[in-house]
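What follows is part of the complex, with its chains left where they were.
So that you can tell them apart, the chains are marked A, B and C in the order they are listed, and the count of residues begins at 1 in each.
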Amino acid sequence: MKGSPNYLVALALMALACSIASAYDPAPLQDFCVAINSSTDAVFVNGKFCKDPKFVTANHFFFQGLNIPRSTANPLGSNVTILNVDEIPGLNTLGISLARLDLAPYGLIPPHTHPRASEILVVLEGTLYVGFITSNPDNRFFSKILNVGDVFVFPIGLIHFEFNVGKTNVVAFVGLNGQNLCGLITIANNVFGANPPINPDVLIKAFQLDKNVVDYLQKKFEG
Amino acid sequence: MKGSPNYLVALALMALACSIASAYDPAPLQDFCVAINSSTDAVFVNGKFCKDPKFVTANHFFFQGLNIPRSTANPLGSNVTILNVDEIPGLNTLGISLARLDLAPYGLIPPHTHPRASEILVVLEGTLYVGFITSNPDNRFFSKILNVGDVFVFPIGLIHFEFNVGKTNVVAFVGLNGQNLCGLITIANNVFGANPPINPDVLIKAFQLDKNVVDYLQKKFEG
Amino acid sequence: MKGSPNYLVALALMALACSIASAYDPAPLQDFCVAINSSTDAVFVNGKFCKDPKFVTANHFFFQGLNIPRSTANPLGSNVTILNVDEIPGLNTLGISLARLDLAPYGLIPPHTHPRASEILVVLEGTLYVGFITSNPDNRFFSKILNVGDVFVFPIGLIHFEFNVGKTNVVAFVGLNGQNLCGLITIANNVFGANPPINPDVLIKAFQLDKNVVDYLQKKFEG
């Protein structure tokens, strides 16, 4: 085979680790296109290859256990359980996903953006402070404290966060019009934890911070 | 008149009663385009007019009370609480929505389709039998009994239903990649309850039913 | 190789039996992408693989014989001749298709929907009663009796039908902004002829029919 393109295909069809089909995705071209969870390295397409529909079952559209609380024993005191095409292969091409948010008291889902999906959130337990910021030049901040049964919408592409400001755990569910949450960009990690690190001069000037603060942050967030 | 914009808007912009922005909608052309809930008869566009962004607040992205059980005291024993652009004007152009489903024991959300959105459902309480059917020529039926914490996906355009097969109430939340559920087509009501009624000969032949059964059904479902 | 992904590819490229490229499809990314009619089971994509353009000829854009009447000797007294990507591989990615309708007197194309295409119909022979029904909550019925040379439009996603109310055969041509008609959902077959059958309790309640009528219908429509 000698490295021929065949070899490429032979090992083929490993899914892109983090492909996202958002509201802007190509629509499905058939009733469904259940993603193949392929294994070895190889050929990729814009999206995912599909399983032969003959072998598709209801289980490809199914996931179990979103009611189970997730651990928040981490520095941010929060946990995001994402159901995307890797968990539910039937989501492929459908441009929709679901997530469960767990936040301990004072837990935070830090400012982040997902450029390919809007988000609608409903609080099941606790008290949650949420907000988003509009783009240049206004940088307007819209925020709200949410209680059980409250719903909030985050427009596509804008930076937003969720913060548990109550004394009990928060549980919330979010719907997204993207097939997973994987295009998520957590600002602090992305900018200070880039791998390899961004030239610190860029961050010093952009954030108007001392070099030692930037050094500290780049160390803190490194992978 | 004094040229006030309010006047213009007040008279002008009655919303289409049931406009839907789905996953296939035009993307938002700015950070957001909060829908105007206008009042009198007038001008319509494909979608909705937007509120002046200066007057937009966090409340336009907010809804309260999705935790409150809805009455299921109706023949179907079910209730769908839709949060769409009429309830949350900030949803306009974002192509996403959320709904709460309440089903009494033996309650049914009958076979229906929403041609402009896929759906992802999570069960919060009870036991729910769900299914969808593929298109011609196979008409394959995919179904599953769901318990608390289970998630299921309904691909865009396919006919599907939810049925409470447990002994307690079911509560479920669904995310949709459309800005409301209003393009919903409930098969039985649509076909037998059309207004004015469809020529019964069509239904007799299509459903291979006796004329008196069709008469009975058309009477039953009439508006 | 033993079942490696290569094997998968080796057998690969069988077209999804019924892929549809609708008006919402990804646009063509080159002048054309003529579909490969591959043979053995295997790898699928959202849409179709393309033939090497060097081997494409005018015949890939061509079909012969749409003038020939089709048999209507079946219970519905109708026949739909679909020209889609399986008949004309050059249609792949173009999002358009054509069909010929033949209806004997009293012949019916029963209520159906194709969630991924609008339709425009022109009558060549005979007298045709057509109609469509809008979505919830209005279920408004728009209908018209068409004669030779008349044209009618069915908006995307709405349930519609065609019924020969004349004394002679009807011939009509329809254009659709989808690459084939395969996403077609014939309501009665889909709901009563699902395979395996839907739990009859769902249909009894949804259609408010007796169990024996539902049993009768499920038997009638079973595959």
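One rule holds in what follows: a residue touches a chain if its C-beta (ideal position, glycine included) is under 8 Å from a C-beta of that chain, and two chains touch if they have at least 3 such contacts.
For clarity, every value in this text was computed on a predicted model and none was experimentally measured.
Visitor: All chains share one sequence here; work out the copy total for the full complex from the 3 shown.
Guide: For the whole complex in this structure, the answer is 6 copies.
Just so it is clear, only the chains that are shown with their structure count from here on.
Visitor: Find the most central chain, measuring centrality by the gap between its CA centroid and the centroid of all protein CA atoms shown.
Guide: Minimum centroid-to-centroid distance belongs to B.
Visitor: List the centre-to-centre spacing of subunit B and subunit C in whole Å, with centres computed as mean CA coordinates.
Guide: That pair's centroid distance is 25 Å.
Visitor: Go ahead and note the Å separation of the Cα centroids belonging to subunit A and subunit B.
Guide: About 26 Å, centre to centre.
Visitor: Let me have the rounded angstrom distance from the C-alpha centre of subunit A over to the C-alpha centre of subunit C, please.
Guide: Going by mean C-alpha positions, subunit A sits 37 Å from subunit C.
Visitor: Residues of subunit A that touch two or more other chains: which are they?
Guide: Subunit A, residues with two or more chain partners: 27-28, 31.
Visitor: So in the complex, the part of subunit C that touches subunit B is made up of which residues?
Guide: 18, 24, 75-76, 106, 108, 110-111, 113, 115-116, 129, 131, 133, 135-141, 143, 156-159, 161, 163, 182-199, 201-203, 205-209, 213, 217, 220-221, 223
Visitor: Of all residues in subunit A, which touch subunit B in the complex?
Guide: 23-25, 27-28, 31-32, 56-59, 61-68, 83, 88, 90-91, 94-98, 118-120, 122, 124, 131, 134-135, 142-144, 146, 148-158, 173-177
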